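Note that one protein chain is taken out, while the other chains of the complex remain in position.
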Amino acid sequence: MSARTLTIDGKQISAEKGASVLQAATEAGIKIPTLCHLEGVYDVGACRLCLVEVKGINKLLPACTTRVAEGIEVTTNSERLNKYRRMTLELLFAERNHVCAVCVANGHCELQSLAYGLGLDHVRYDYIFPRWEVDDTHRLFGMDHNRCILCTRCVRSCWHIEGAGTKNVAGRGAKSKIITDLNQKWGDSESCTECGKCVMSCPTGALFKKGSAVGESERDRTKLEFIVNAREKKQWNA
Amino acid sequence: MSEILATNRPLPAKPASGHASGDKRFKILEVHIKKLQFKQDALIEVLHKAQELFGYLEDDVLLFVSHHLKLPPSRVYGVATFYHFFTLKPQGEHTCVVCMGTACYVKGADKVVAAIEKFAKIKSGETTANNKLSLLTARCIGACGIAPAVTYDGQVAAKQSPEDALAKVKSWMEA
Partner (left out) sequence: MQIEDLNAIAEKHIGSRKKIIVRTCMSAGCMSSRADAIKKNLETAVKEQGLDAEVEVRRVGCMGFCGQGPLVGIDGVKEKEILFEHIKPEDANAIIASLKGVESNLEIGDPDHPFFAKQTKIVRANGGIIDPEKIEDYIAIGGYEALHNALTEMQPAQVVEEVTKSGLRGRGGAGFPTGLKWGTVAKSPGAKKYIICNGDEGDPGAFMDRSVLESDPHLVLEGMAIAAYAVGADQGFLYVRAEYPLAISRLQIAIKQAKALGLLGAGIFETPFNFNVDIRIGAGAFVCGEETALMMSVEGKRGTPRPRPPFPAESGLFGCPTLINNVESFANITAIIKKGGDWYASIGTEKSKGTKVFALTGKINNTGLIEVPMGIPLRQIVEEMGGGAPDGRKIKSVQTGGPSGGCIPAEFLDTPVDFESLAKLGSIMGSGGMVVMDDTTNMVEIAKFYMEFCKDESCGKCIPCRAGTAQMENLLNKIIARQATQRDLAKLEELCDMVKNTSLCGLGQTAPNPVLSTLKYFRNEYEELLQPDKFGPAATATK
C-alpha cells in the first residue's frame, strides 16, 4: 500500500494512495464542512461546501472527489472559502421552506449546525417560498419536500446500499424533486422495502420517521457505513 | 434421463409480450427495444420511440419501458423529466413551437409568444381547453438565419411576425 504525503492547512499528513482529500483531512482531525457527502455511498461533489484551495490550481476543488497527490498543499479554511460556504447555505435557506422551530430535525440537522458553525445569522436573499407538498402516505415514513436540499443522499443509499432504486431525482434545476417510483405516493410504492436507509441518510428533516415530534429526529448514520464496510471490505467491526 | 430432466424442469416463464391492454403500439415499442438489444444505455432512444408512438409518455408507457429495460421506474421517470423534449402530458391537435434562441429573441420572438398567449389564453407549455393548440417554446432550433422562426406542426416557418403567427393559429382554432 503506497502512501502520499501532503499538507493540509499547514499540517504535514500522509494518506493512502487513492484516498480523497476529505478522508485524509478527517483522519488528521481537520474538519471540512460537507452536506452531500455520506460515509458508505459514493461521492458526487454536488453541494460545493467541501471546496478547498490547492496551491498552484486556480480552481477550487471539492475535497470529497479530489484524490490526494504527493506534495500538494491544501487550504480548507480561508476567508474566501468560508464566505462562499456561507453564501451556499444562504442560497439553500432561501430556496425552500426551512423553518427550524417546527422541524423534526431541529437540533440534529446538518444544515442547521453548518449554519451555526459558519456564523450565519441571517439570509440576505429573497425567500422564494415555493409550494411543496408533504408525502405522508407511507406507513412508517414521511417526506417533506419543503425541507429537501436535493443532496441525493437518500437516492444513493437506496440504490447503492439497499439496491432498491425506489428514490431518484425528477425534473431539473430548481424544480428538481426527489421521487418515489413513477413520482407516485410513497405509500403506493411497489419497490420500497421499507428499510429506512433513506431516512437515516437525510441531513435535514425532509425524510422522517412518522410520529416523531419537533427535534426528535436523531439518526444513526454509522449503520450505513457499517453495512457497506461489512459487505464490500469484509470488515465486520466498523 | 436428459429427457426426463427436461420435462420435469419448470418451463421458463415466457417473457411477457406486448401489453395487457392489447394496444399494438406496445408491440412495436417492444420490437424496437429488442432491436436495441435491451441495452439499458438505450433508454433515451427507447423514450424517443415511445413518444413518437404515443405522442406523450404516460405512466403505463414508462412502466413498460422500465420493465423491459430492467431499470427502476424512478430511473426512467427521472430521465423522462430531465429532458425538455419528452412530455408526460398529452399534446393538443396542433403544436406551435416558437424558437426563443438569442437571434430570434432579439428579432422579436418574445412578441410572437406574447401575441399567441394573449389570443389563445394559455401560457407557453400549455394546451388550450378545446385541445386544439399546444404552445411551446424552444431554446434554439438552429435556424438563426431566418429569425424569428416558428415551427408549426413540425414545419419550420421563417421570419414570423406576431401577425403571421396569429393568422396560422387562428386558422387552427377555427377549423
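Going in written order, the chains are labelled A and B, and every chain counts its residues from 1.
Basically, contacts are C-beta pairs under 8 Å (C-beta built on N, C-alpha and C of every residue); 3 or more make two chains touch, one makes a residue touch a chain.
All values derive from a computational prediction rather than experimental measurement.
Checked against the full complex, the candidates A:Ile8, A:Ile32, A:Cys47 or A:Val68 give a single residue touching the omitted chain, namely A:Cys47. If you put the missing chain back, the residues of chain B touching it would be 39-45, 47-48, 75, 78-79, 82-86, 100-107, 138-147, 149, 155-158.
Although one chain is not displayed, chain A still touches it through residues 44-48, 51, 59-62, 65-67, 83-84, 86-88, 91-92, 94-95, 124-126, 128, 149-150, 169, 171-176.
Assume only the chains that are shown with their structure count from here on.
Averaged C-alpha coordinates give centres for chain A and chain B that are 34 Å from one another. Within the complex formed with chain A, the chain B residues making contact are 59, 62-63, 71-78, 81-82.
On the side of chain A, the complex with chain B involves touching residues 159, 164-172, 179-183, 191.
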